[in-house]
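A single protein chain has been omitted; all remaining protein chains appear in their positions.
Now for chain A:
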Amino acid sequence: MATHNKPAANGHGHEAHGAGTHGNHGSLKSYVIGFVLSIVLTIIPLVAVLGADLGRTTTMVVILAAAVLQFAIQLLFFMHLREGENARWNLMSLLLGVVILVTVVGGSIWIMTYNTVAH
């Protein structure tokens, strides 16, 4: 995977481990940052729903935004979306998945909210 990015620098792929200069797969620092951010992004919606009195719409926006950011953190810090030789393909297939997801979820909510004809 990632070691493949620089074949000129070191001829053979896998033996490059042990060296510890494996920045491509994330470091302890990036994992810790990702973990702390994901904890913070879990506490924010909890406080918004159980503690603060923000009003329904604001609360919805806050908790959905926190969930989407949380997903982005998992993708970037833990799942290494931007790294590796297939990074572009990964991103493209993910975008296709998200388009289908938004269509299915958004479309279902839309039609079930406005299907007054059926009643």
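As a convention for this text, contacts are C-beta pairs under 8 Å (C-beta built on N, C-alpha and C of every residue); 3 or more make two chains touch, one makes a residue touch a chain; residues count from 1.
Basically, contacts and distances are computed from a predicted model.
**Q** From the list "Aminomethyltransferase", "Phosphoribosylformylglycinamidine synthase subunit PurS", "Cytochrome bo(3) ubiquinol oxidase subunit 3" or "Sugar ABC transporter permease", give the UniProt name belonging to the chain omitted from this structure.
**A** "Cytochrome bo(3) ubiquinol oxidase subunit 3"
**Q** List the residues of chain A that touch the chain left out of this view.
**A** 1, 4, 7, 11-14, 17-18, 20, 22, 25-28, 31, 34-35, 38-39, 42, 45-46, 49-50, 56, 59-60, 63-64, 66-67, 70-71, 74-75, 78-79, 84-86, 89-90, 93-94, 96-98, 100-101, 104-105, 107-109, 112
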